[in-house]
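Removed: one protein chain of the complex. Kept in place: all other protein chains.
Letters A and B name the chains as they come in the text, with residue numbers starting at 1 for each one.
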Amino acid sequence: MSKQAPNIVIFACNWDGLSCVEAASQAGYCYPASVKVVRVSCLSRIHQGLILKAFELGADGVILLGCEPGNCHFDIDAGLVTHEYENTRSILNLLGLGEERLVIAHLAHGDGYGFMKQVTGFITEVEQMQPAIPVKA
Amino acid sequence: MARGMAVIGSSVEAAQAALTLAELGIEVKLLTPSTALGLENPISRTTDTSSEDLSRIWPLLLRTASHPLVTVHTNTEVRTITGKQGKFTIRANRNPRYVHTDLCTSCGRCEEACSVKVTSLLDGQKKAHSAIHAPIPSSRTAPSAYYIEKGAIAPCRAACPLGINVQGFVCLLSKGKVDEALGLINEAAPLAGVLGRVCTHPCEDNCKRGEVDSPVFIRALHRYVADHATGGIDYRLKAPAGSRRERIAIVGSGPAGLAAAWELARRGYRPTIFESHAQVGGMLATGIPRFRLPWEVRYREVEAIKALGVDIMTGVTVGRDVSFYDLMERGYRAFFLAIGAHQNNKLNIPGEDLEGVVDAVSLLFALNIHVGAAVGLNVVVIGGGNSAIDSARTAKRRSKGEVKILYRRTADEMTAVKEEVEETINEGVSIEYLTSPVEILGDGRKVTGIRCQRMELGEIEADGRRRPEPIPGSEFTIEADHVVIAIGQRPNVSTLNAKWLDIDDATGNIRADPLTLETNVPGVFSGGDCVTGPNNVVEAMAAGLRAAESIDRYIRRRDLRKGRSLEKPKPVDFEVGEKDISHHKRARMPALPPYKRRLGSFEEVTLGLPADAADRETGRCLNCALCSECLECERVCELGAVFHKDNAEQIEIGAEAIIDFESNGGVSESKPGYLARDTQLHLTKPGIYIVQTGENHDLERELARASAIALEAATKFERKEEPQETPYIAHTPGADLARTSEEKELSVVGGERIGVFLCRCGGSTSSVIDFNQVINEVLQVPGICNVQEISQACSEEGANWIASQAAEWKMDKIVLAACRCCGLDQICFSCTERRVICQENLSYSLTPLNNITVEFVNIGEQCAKVHRDHPEDATRKAVDIILAGVARVRKVLPSIHEEHPVEGGALILGAGLRGLSAARSLAIQGYSVDIVSGPEKSGGREQKKSAYRDTKDSLLKQLEEQGIKIRPWPHALKLDGPPGIYNAELKYGSRTSRIKAGTVIIDVGEREGEFPPDSTATAKDNLLGRLLAPESYRRTTGDTDTAKLRKYTLKETGGIFITSRDGEEPPEEQIFKGAAVAARASAYLCQGSVSPRAIAVTIDSKLCRGCGDCAAICPYIEMKERDSGIACAFIDPALCLGCGACVARCPTGAIAQFIQSDEQITSTLEALLGKITCAAGVR
Partner (left out) sequence: MFDTEREIKDTKIHLCLDCGKCTVVCPVAQYEPEFTPRLIAQRRLRRDSSRPHDDTIWSCLNCYMCVERCNYHVKFPEFIQILRAEAFSEGVQPQCSHGGALQSLMHLMSLEELKQDRMGWLPQDIELSEPCDTIFFIGCAPYFDIIFGDLGVNTLAGIKGALRLLNRAQIPFTVLDNERCCGRDLLLQGDREGFLALARANMEEFARHGIKKIITNCPEGHYTLKVEYPAILGNAGIEVMHLTEVIAPLLQSGEMSLGRIEKTATYHDPCTLGRCSRIFDQPRQILGGLTGLEFVEMEESREKSLCCGASPWVNCGAVNREIQKQRLAQAEATGAEILVTTCPKCQIHLKCAQKRSDGKAPQIEIQDLAELAARALD
């Protein structure tokens, strides 16, 4: 993949998470095409394996985008995701990739602006990280 | 015709009420004056709820709008309701929206093309948006269709005798669309180059910008358009050329004749113009000097008119060379006499016959046409009109001496166009005001001078000007060798030789009906200067157009008058103050420097605005009428959704009963009974429920109330059929089309045939994404049998096309790249109306094939829209997104979703007010109801407020009347069984009773023990216990506002309803909430059968290690013991909501979601991260 734009994978929950993505689109925002959104039913569907898979496949950064605590559509405790998130961050640290490559964002639903802020801020941060994730041939 | 019920209102509550009814199987017409649901006031566009609330209840609005039993009538204002219960007729006005709600995909292309920016107050902020826009700009609504904000017409347009859409063409020009601007002008009238030069511009005189500083320089812009359009003149026909055979004769090729011929030709006729001169154009050729209107301009436009199929015979004087009789003999069916006014008025003073005294018409004709004509050294022009000015300026160009104008009034009264007067002075012509000739002096043969007298202005005359009166003794003499009399003309009807024609003796004008222009002879029409006396070009052209209309009607034997009026359209009321106004001053028209206008030069004086000045000038327009009707939106809409011709219409809607949320007054009588009192529900007469809008109540309460009212109304509603016979069948999601595992295997082994469809979305996606490249790349993937582009996937035609192509190409799997992002039968916050419609149409179209798996990917909002700045990246990503869909559709697991019935009534656990209210509502509907409740704690009653006690006693009494008793809480209570056919086992000592129930309502809201909290502990090994002990699951309590609203907005239920604990709540509130729960329970019961969600999980017992991690987070998962003693997780898929948390927790992968497997997510990642390439196929 090209060096210029980091590959960002966003695991967005179908509810508030995706609503932010859609709201950003509705509000006319633009973001780089290297930002890829993967829709899941709920952020609690995501586990370490999938996050690591994203990195394995060449993601430079991953955002977990979900509902604000207490607003989960399924009433799932946000702690479940936090657990996966923290474990994966520890693994990223051990791998020397840096825990900063994985962030979790709980946005109020329909917050297109918040989403854009999160994405652009994260891209800048990932761009500055050294070394970038080496890509397997 | 009356079937179903009507709900009137635009509020969220109205939507909730309509949805409740629909879910109970009742057909609902939802009438709203607004442009979309949930917006209270479309004019000020303030919403009744905050936009945050609005987006939170979005799924509710969408579910209402897209429910197959709900028909939404937007922009509809109810006028009257007549009839009686069971047979009401609602008469309503449907106001124009100008956009077809069923075609518009809200893709936004029209918005981009719209040249008008309007500022509105949205959410308290001033925001600029286009005149065509979504009901709430940049926000989602249901219906999502756009609408056009139109005022009346702009003053400039209203003032134009030709009705040219001035604001429209100025708008188009402001966007640089010169050709489109010319097209728009030419919709109304021809001769743009002529009008842009010589029009007397009533538009500018009425321009609102004049109130700010000075009017927009419209004429200059008109000319700019005519001079700079690159596409040539392309007059659009209204009917095929030559489609009308009737012959029409037009006498005179002046502006009136040309306009009439042009319009008739556009209507399919082939009219003939007879012109006595060799030059075509009448006054345009002979009267207006070439330096004002160059011949080339006239020539070009006359040629364009001829090209439409107009024959022009020059040098033929009708009446002299050919008689009317001859023409009738030759088949001419109608005549338009537009001979102009070419005969000069006389001064009627001595000396008018002297040599050297000429009239303006002859002078102009001579100088314009005959280049060599001589002019004296001392020319005096008498008059103050345009012909005087033109004569003076023309003479100046030919005279080596002086040119002078005598005018009997002052500059203010001159009828000539001001700018031209200025130019005349610039060119060295002097004007003597307040001077009138008394006698023309001569040497017996030739003119030598003029005796004049000074005038002063006296009283105001009938024409509004002050009468000039001679000042006694002021006479004086001026020298002159050439006197031009330019004091007006009259028609010369004598050449017509038409004695039968009615002529006004005083003026010499032909008498014609002012509206129809018909003369005293049927079939003979007349207009222009020969009817009005000398006038201007634009009025003459207007008469020509009017005549064409009359002639067309005459020939078609239609009423000449019907629907016509001379009244000018009423311009929009417009407050200049509201506008953001550009600071630019009116442009100045560049002109030839005076030295260039020297002797003999007939070069055009004005040069036309340069591009930058024209651009600035367009920006001065205030867009008084909002929508300018430039029709660009209509042009860019590939789907034909925009139509400016939309008209208000009267509609009639039948309904058996009506719930009205709109009218707040006029309540005549209250309905007796409990609910009515507490819901502020009133009946004007049986069958009409009028609901008063609550003030500042929280949304949850309002929704509960709306549900309660709808349920109440539904109870009274007499269904034509039993609800069981017309169940609302949930649409089978595309991805959920069941296949047996054998079939599945066959298709895998036998090779796949995957079809990919790309939706252009009316051009909004295809204008960013290079579809050709996408198609080329995707086609290389093995297994893809066809990639096709479609215009609109969400239309019925789109869905049918996909179905037919699927059959033709024998596709077994389809990837639809449009705006939909999932194949689920769910409506989430991100879903849109078009996505729902797309799903519905496609499931419907594909039903007969039934073994096709569909995967949806979003290349609109999630690609084209957000990457529109980088089309190449967007194209690349679109390929990746589609490949992700292809990879996923390959891996859809076979689903084993079976339906099972919903049977029986309701079991209500806990007899709080909510429980009792729910019980009552369900019982009234005829469902069997069982209530189980613990004893009230001793002393509990006394602590309660009396209102609570009264309410409860009343409810208990009503239930008792229904024969419903409350069973005591058993020693052990067990709830089991699949959803819809629950089994409750109640153990009372040695006795056990069993209750079968389709739905279970649990009222945990009572504090004093109707629902014994300790009893839940004993029941942990069954569903009830697990549901009631949420603390032991990793789940949140769900007390947030979103959680409370969720039950109204989302249809997520396994038939078990828990009404949550709340603090101090007034009794009536609890009644609503109980009834609202009952409404949801009824909707569940009336489905008839349920099947699991497509996203529900299944558990592979072979892979399950029995660790219990899943059951620890999900109350629906039960750990069962196997023979070996190892536990195994079990779930009834019908209960599963599909969050997938258990899937993520399972260490072995034993739990799978059919359409969201790890494998599918991984494939998505692979594709999105470019690991699946087209050339190499899928790894």
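As a working rule, contacts are C-beta pairs under 8 Å (C-beta built on N, C-alpha and C of every residue); 3 or more make two chains touch, one makes a residue touch a chain.
Here the structure is a predicted model, which is why all the values come from computation and not from measurement.
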{"item": "Of B:V438, B:I478 or B:A1127, the one touching the omitted chain in the full complex", "value": "B:A1127"}
{"item": "Among B:V297, B:C452 or B:A1111, the residue in touch with the chain that has been omitted", "value": "B:A1111"}
{"item": "Sole residue of A:F11, A:Y31, A:F55 or A:F115 that reaches the chain not shown, by the stated touch rule", "value": "A:F55"}
{"item": "Absent chain, residues of chain A that touch it", "value": "47-50, 52-53, 55-56, 87, 90-91, 93-97, 131, 133-134, 136"}
{"item": "On chain B, residues whose C-beta touches the chain left out of the figure", "value": "749, 1100-1108, 1111-1112, 1119, 1122, 1124-1128, 1144, 1147-1150, 1158, 1162, 1179"}
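Operating definition for what follows: only the chains that are shown with their structure count from here on.
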{"item": "Of all residues in chain A, those that touch chain B in their complex", "value": "1, 7, 9, 14-16, 18-19, 21-34, 36-42, 44-47, 49-50, 53-54, 57-59, 69-80, 84, 108-110"}
{"item": "Chain A-touching residues of chain B, taken from the complex the two chains share", "value": "52, 55-56, 138-140, 821-822, 828-830, 861-863, 865-870, 873-874, 876-877, 880, 1030, 1034-1040, 1042-1043, 1046, 1050, 1052, 1095, 1113, 1137-1141, 1143-1145, 1153, 1156, 1158, 1161-1162, 1164-1166, 1168-1171"}
